[in-house]
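Let's look at chain A:
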Amino acid sequence: MSGASTSVVEMATDSVLDITNLDLHYGSSHVLHQVNLSVSHKPLSILGRNGMGKTSLCQAIMGLHRHSAGNIRFCGREIGAMPPEQRAQAGLAYVPQGRRVFRSLTVDEHLQIVERSGAAWNRERVYDTFPRLAERRRNLGDRLSGGEQQMLAISRALLLNPRLILLDEPTEGLAPTIVDDVVTLITNIVEEGIAVVLVEQNMHAALQAVDEVAIMVGGQVVDVLPSEQLASDSELQNHYLGLDLVNN
Partner candidate 1 sequence: MRLFLIVTLNGLTLAALYFLAASGFSLIFGLMRTVNMAHGALLLLGGYVGYDVVELTGSWMLGIACGGLAAALAGAAVQAGILGWMQGDELRQTLASIAISIVLADLMLWYWGGITYQVSLPDILSGGQKLPLLGVGYANIRLALMAFAVVVGVMLWFLIQRTRFGAVIRAGVDDQDMLRALGFPIGRIFIAVFALGSALAGMAGVIAASALSISPGTDLQFLLSSLVVVIVGGMGSIGGAALGALLVGLAEQYGLAYAPTYGVVFTFGIMVLILAVRPQGLMGRSEQ
Partner candidate 2 sequence: MKRLKIAATALAIGAVVAPAQAEDIKIGVISILEGAFASLGQDGIRGAELAVKEAGGVVDGQSIDVITMSSDASPDSAVNAARKLIEQDNVDILVGPLSGSEGIALRDLSKSYPDITFINGSSAAQDTTLRDSSENFFRFGGDGAQWMVGVGQYAYEEMGYKSVAVVAEDYSFPYTQVLGFMSEYCSAGGRVPEKFWTPIGNKDYSSVVYSIPDDVDAIFVALGGADAVNFLTQYDQAGGDKPIIGGSITIDSSILESKGPFKNLLIGAPAGTPTVSDYEGDEWIAFTALYNEAYPDGFSAPSIFAHHYYMGAKAAMLALDEVDGSLDDGQQAFRAALTDLEFVTPTGGTMRLDENRNGIIDNFVTEVYEREDGSLGTRVVKVVRDVNQVLGQDPEIFLASGPVSRDNPSCP
Partner candidate 3 sequence: MKAGFLALPLIALPFVLNDFWLTQIATRALILGITALSLSFLATYLGVVSFAQITLAGIAGYTIAYFGPNTVGVGIKLPFWVSIPAALLFSVTAGALIGYIARRSRGIYAIMITLAIGVAFFYFTRQNYAVFNGWTGFSGITAPVVAGTSLRDPSTLYFLSLATAAIAVVLVSLFARAPLGLAIQAVRDAPSRVMALGIPVTTPVVAAFAFSGLIAGGGGILNVWYQERISSFSVGLGPIIDVLIIAVIGGLRHPLGAFLGAIVFVLLDTFAVDLIDRDRFNTLIGMVLLIIVMVAPNGLQQLAADAVAKLRAKEHQSGKSARIKTNT
């Protein structure tokens, strides 16, 4: 236990994920421009309006879309040339926008295929943490409610026992009470020592969960600032995110 705590301290000084000068194209359209971002063990949120390139950035980090230029370093290793499965094996977990649970797998099967024996997170622990999933373990993925699907998507990622979890809009479309549950859950994950990148449109949820905020505008990271600063500065909020988001 003491060993673990020292390593956390050690890592806290190091960055987990380093993105430098990342470019991404979809065919002829240039989606990401020279993105630079460094993620340490402090939870970070990427905020931005719709269409600013947040999901594209997630997919580039996961390797689901190949970037055209730039570097992605993860735990000191360049992963830019790796296929997604190797990035996952290296300790990167992804909770995608829209959850993307498998519609023809039961809850239990979702967890079973990812579970590795002897790891810190296993099926038992998931069911302890989310009794609701235990109740629904025989249900197919597409028979779950939005909140349950989100629980499942996050559990699935946790079973990989990752070093970093990338969550793409986990609160989208959820009822306010469920949003609070998700925020609590993210806070718990952070306490586990897992690095968190939270991509959000919902600023209030994001600000509750993270320490640092990166702002994306037009396919670029334009600013990185402590969450308190953004929380207290409504002008800044308006400037970067627009009223619609702030009132959300």
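FYI, a contact is a pair of C-beta atoms (placed from the backbone, for glycine too) under 8 Å apart; a residue touches a chain by one contact, two chains touch by 3 or more; residues count from 1.
Quick note on selection: all candidates are chains of the complex that A comes from, given by their letters.
Just so you know, these numbers come straight off a predicted model, no measurement behind them.
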Candidate touching chain A in this complex, from 1, 2 or 3: 1
Complex contact set, residues of chain A against candidate 1: 62-64, 83-89, 94, 96, 100, 102-105, 109-110, 112-114, 141, 156, 160
